[in-house]
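Worksheet for the structure shown next.
Part of the complex only, each chain left as placed.
Labels for the chains are A and B, by order of writing; each one numbers its residues from 1.
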Amino acid sequence: MSGSITYLEAIREAQYDALRNDPAVFLYGQDIDTFGGAFKATKNLGKEFPGRVFDSPISEDAMVGLAIGAAIEGARPIVEMQFADFSSIGFNQIINQAATLYWRTETPCPLTIRLPSGGTAGSGPFHSQSMEAIYAHYPGLVILTPATVEDAYWMLLDSVELNDPVIFCEHKFLYYHLKAESIGERSLPIGKARIARPGRHATVVTYSAMVHDAIRAAEELQLDGYQIEVVDLRSVKPMDTDTILGSVARTGRLLAVGEAFPWGGVTAEVISRVASEGFHLLDAPPMRLNAKDTPIPYHPNLWKAHRPTVASIAGALRNLLRY
Amino acid sequence: MTIPPYFAKKKPVSASPVTTSSKRTSSVYSTDFQEQYLNALYYMRLSRMLEEKLGALYRAGGRIVGGVYLGKGQEAFAAAMGVQLRMGKDVYGPLIRDQAGRLAFGEPIIETLRTYLGAATGPMRGRDGNIHRGRPREGYMAMISHLGSLLSVVAGALFARRLKGTLGDSIGATSVGDGGTSTGAFHEGMNLAAVEKLPLIVSIANNQYAYSTPNTRQYACENLVDRAKGYGVHGEHIDATDLAACLTAFRGAAARAKAGEGPQIVVGTLLRLAGHGEHDDASYIPDKKRHTHEARDCIEVAAKFAMEQGWVSETALTTQMEEIRRLIDQTVAKVSKEPAPDPFKENWQALSTAGLVEGQNP
């Protein structure tokens, strides 16, 4: 893909615009001020918005706690986790403090936590995780997983405006690899899935970076004459069951793909919803494709075999279509 | 200072203490101190009576929803902090032993009772309970159970105010027990508050036990106040059975926090004079501990001192106690008639954005 703005730049732009639009917005995270963040998602923002971008100590629990306290007071913090994997240290504040606040006390908690997520070669078990399912299981959070430059920008801006805590799962592989001509107009609101590629023989429901692998697999199958529809969930919680069911109604076949671990998670939720609510739409057993059930390997040879790929998605689709 | 209507601050009902004190103008204590002292004493006594009522209702069975965790013996320490705070202006994140502090901060007892008696009218509307109650939007934080995790939240509220330019001379205050100091959350929050130099008072009530666990299995330093230096904050250690000492420490801490000196730690030594909760007979506390200086009843000590100082008469205290009893009884009676939460009226929405709430089970 070519063009003039990357997924990462869109995230930076969104933060720039959020800071500009609303004085209640501030950024808090490790190395995000002068250094601009480990991935440069906040490059120059400290300079452009003095006193509103803060380097934090290495204290994910307290970083989230601080942001919750600030959100209670009407601020709109964006917290950057250096890697999604380190949010495990902020886990308790996220699921028990932020997620329960509104329900317990009627106090809104407009907090956005950015999780640089997903696998890249050579990053290993602790810099590659996709934690959306962990957070989606707990009530009181919105879990977003943008797959496009447009969504990276607009969904982040929307997150900041939302009066609820948002776990914003950005995919690190897309940071530099995904480019677009421009950000484009806002197309869909949070909570709606997108037909990323129309088709009629089978539906792949997926999200984040896997959307692109699924599209490539679909292109591969097109050579065999199959038209594969790809649904980009965009938001894994809430999950847009209607759009998923609509697609399965057209195709009769469902493959759910995710790069996270196989037990539970987004793909299980997708399959369950369709099996329960769209059983008669299915012409074949619904299938799942996830990473393997081990930690994420460090060495690229193993890493590539651990996660779904264009080839394994295409393979799964062939099995599904053969049915 | 605006006080939200449901929080109209109860004035002490003790018999005109200031008049009484005029007898002793030579006192080393300022009039202001004396006033705070008597305020604090009032809230201590109100807290004790209220908690005794809660304990009795709990033991009677059937009336109280959930567990009952009391602050008996910790009233001086809690109230001394509470009276430094101004509801509507300061941020307070109390913990389980802080009933006296909550009242001193301005919580009316009806809020306490509504929560314990499970009335839908209470601040948590049956969704969460008792010691977790709060009204975060009013700067009155509602603790979660996980110890230590409120510290950074109170810090964050102050941080936001400074950012917005509305901090003024507001301060924040929160509490933790000896056990709570062993949590990572305490450490991260304390360190972060120090780095951000926030006007936060952290009171550490060392009641010598965390549930049944004695200090010897909780930490290895001589005194928890030794932690202060490691965070680069001012620390003080006091006898928490002595209201005057508590007040002096918290007044100083509040003044320093307002003066921009950053977080303040106040460690108070005392003994929990109740079980961990009312279900617990605390038989693990050796008898000899119950006869130490730390086991003194801070309310008796405080009342005696106030009388010795000539700040209040025994008659006034008796009258005050009668008024407190009446207030509690009336409020219990009122709350008892209030409705319990109704699941059919519950919207079951964990998000404030209704449009993003998914369907629920039938």
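Here is the rule we go by: a contact is a pair of C-beta atoms (placed from the backbone, for glycine too) under 8 Å apart; a residue touches a chain by one contact, two chains touch by 3 or more.
Remember, it's a predicted structure, so these values are computed and weren't measured experimentally.
*Asks:* In the full structure file, how many copies does each labelled chain have?
*Replies:* A x2, B x2
To be clear about the criterion, only the chains that are shown with their structure count from here on.
*Asks:* Centre to centre, by mean C-alpha position, how many angstrom separate chain A and chain B?
*Replies:* 41
*Asks:* Which of the residues in chain A come into contact with chain B in the complex?
*Replies:* Those in contact with chain B are residues 23-24, 26, 51-52, 56-57, 59-75, 77, 89, 92-93, 96-97, 99-109, 139-140, 142, 162-164, 190-191, 237-239.
*Asks:* Please name which positions on chain B make contact with chain A in the complex.
*Replies:* Listed in rising order, the residues are 91, 123-124, 127-128, 132, 134-137, 141-142, 144-146, 149-161, 163-164, 184-185, 188-189, 191-192, 195-196, 349-353, 355-358.
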